[in-house]
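Structure in structure tokens, see below.
With one protein chain withheld, the remaining protein chains of the complex are depicted in position.
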Amino acid sequence: MPIIEVSKLGKDFSSGRVLVRALADVSFSVEEGRFVTLVGPSGCGKATLPQSLAGVIAATSGEVRIEGERICAPMPNKISMVFQDPTLLPWKTALANVEFPLDLRGVERTARRKRCSALLELVGLNEFANHYPHELSGGMRQRVAIARGLAPDPRLILMDEPFAALDEQTRTRMGHDLLDIWEKTGKTVFFITHSLAEAIYLSDFVLVMSPRPGRIIKTIAIDFPRPRELDIIGSEAFGRIRNRIWHLISESPA
Amino acid sequence: MRAALAGYLTIAIVLLGGWELTARLDLVDADLLPSLSQVCGILWQLLHDPRFIADLGLTASEVAVAFVIAAPLAISSGFLLGERLHLAEAFNPVVHFVLAVPQSIFLPVFILAFGIGFLEKILFGITHAYFVILVNSFAAVRSIPRPLVAAARVFGATRAQIYTRIYLPAMLPLILTGLRLGMVLCIIGVLLAEMYASRRGIGRLIFTWGEGYQVPELLAGIVLVSVLTIAVNEAMRLAELHLGRFYARASAV
Partner (left out) sequence: MMGSRTIKALVIAATIVALWEAVVRLGLVNQIILAAPSDIALAAAKDGGLFLRAFATTIMEIGAAILIAWTLGIGLGVVVGSLPVLAAATAPVLSSIFAIPLIILYPLLMAWLGIGPLSKIVFGVLSGFFPIALNTIDGVRAIERRYLLFARSVGATRLQTYVRIVFPLALPAMLSGLRIGTGLVVIGVIVTEMLASLGGIGFLISYHRTLFNTGHVYLGMVLALAIAVTVNIGLTWLDRRIGLWRMREQAEG
């Protein structure tokens, strides 16, 4: 059974007297352990979809299910979010930040510490466990955020343009390391990005979204073998897929 | 802006309405809290009483004189210290000390030194206003973008031009804020001095009413002083807003 099922999801916002339809009739499903990315033009509701999936906003119509269970409120045990801004708590160390979700839940200290130290090691930051966010670079902070997202051992990790604020080289490296982490943990990842190259490089499937009101135009399977090296980004096959997606996005009616 | 106005009105209606209602419904002893209408009546009478007006005028003149003396003194001192930083460093501990220490505590000494007349109140008011305006004027001078001054000099601007075209607009917002705060503190100082030891003045009147349990008159006095001080504060704030904006635009390069 697919782990995520979205059927006919619609979301309307009222801004003053105007009704804005952010999402209309979005339907797709994600199998367990897959890496799925959503791309689309700016302002197509790309932010609304992950928030609906996370349960932080309620759908106007349609439904979202995780493991068959309907999502209408945040389910922190099952779904984690990583945002564009790492949003680490400035007064806590990296380790304390990773522990935070477990701390809130009352997980016992030694078990918590052990698990989170292991996670920091997984993202390559075990030497910085006792450093504060202001002592870390942007990329490092995002790694801490990823470790934090993994801490509650969720079924699904939502990543909303997590690398958008990083410079290109850091971004590329982070993508590569993210795949590493994903392969080691076997989590299901739902990733959102503006960057077509990033989407293709990282995912098993790319969902292409139309401009507002957002709907899924097409699902494209990415068949490059894993583990993927960064070289494939320059290959001809890669370029063809990229062009295909670009055409889909730029030619879809607004 | 609209939310603020709505907020004001709502809170005013709630408070004043609540006051009147509490008194009318006899929820509280009328001796402790006379009704708003009663207080307004008394206030109306007071405003027609020449002695009351004389006291009001006395207090107002004390505040005015103190402010008019303190402001230019403080602004020029602040300017001087801002331009001659070595002086500022020498005076820094003094100013710091004064600001950390509650000046009102020195009132008895003022009285020992100067008695309880017009002079003593004015001096007390001056000390309250002076330091706030000084600090703000200092900050105002320091806030002038030095590269702008250098550039102006390169372009051959005269001293007068630099002062009027660059210094003045840049300093104005902070100085106006300082003046407003100085006025508020000056009023507090003068009123305190009057309440503490004085023969005439609004402060003394209000304190006497308090000692004599004359609650309606007391409330009338409080309402009047509150309205007047809020009016002065808001007027100065408006000036801050408009003059500041005007000069900012005028000096925009």
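Letters A and B mark the chains in the order given here, with residues in each chain numbered from 1 onward.
Keep in mind that, in the parts below, a residue touches a chain if its C-beta (ideal position, glycine included) is under 8 Å from a C-beta of that chain, and two chains touch if they have at least 3 such contacts.
As the structure is a prediction and not an experimental result, all values here were calculated from the model.
Participant: Missing chain touches which shown chains?
Facilitator: Visible chains that the missing one touches: A, B.
Participant: For subunit A, which positions touch the chain that isn't shown here?
Facilitator: Answer for subunit A: residues 54, 56, 74-77, 79-81, 83, 85, 87-91, 100-101, 104-105, 132-135, 141 touch the chain left out.
Participant: Where does subunit B touch the missing chain, residue by residue?
Facilitator: These residues touch the chain not displayed: 3-4, 6-8, 10-11, 32, 100-102, 104-109, 111-113, 184, 187-188, 191-192, 195-196, 203, 206-207, 209-211, 213, 215, 218-219, 221-222, 225-226, 229-230, 232-234.
In the analysis below, only the chains that are shown with their structure count from here on.
Participant: Counting only Cα atoms for the centres, state how far subunit A is from subunit B in Å.
Facilitator: 56
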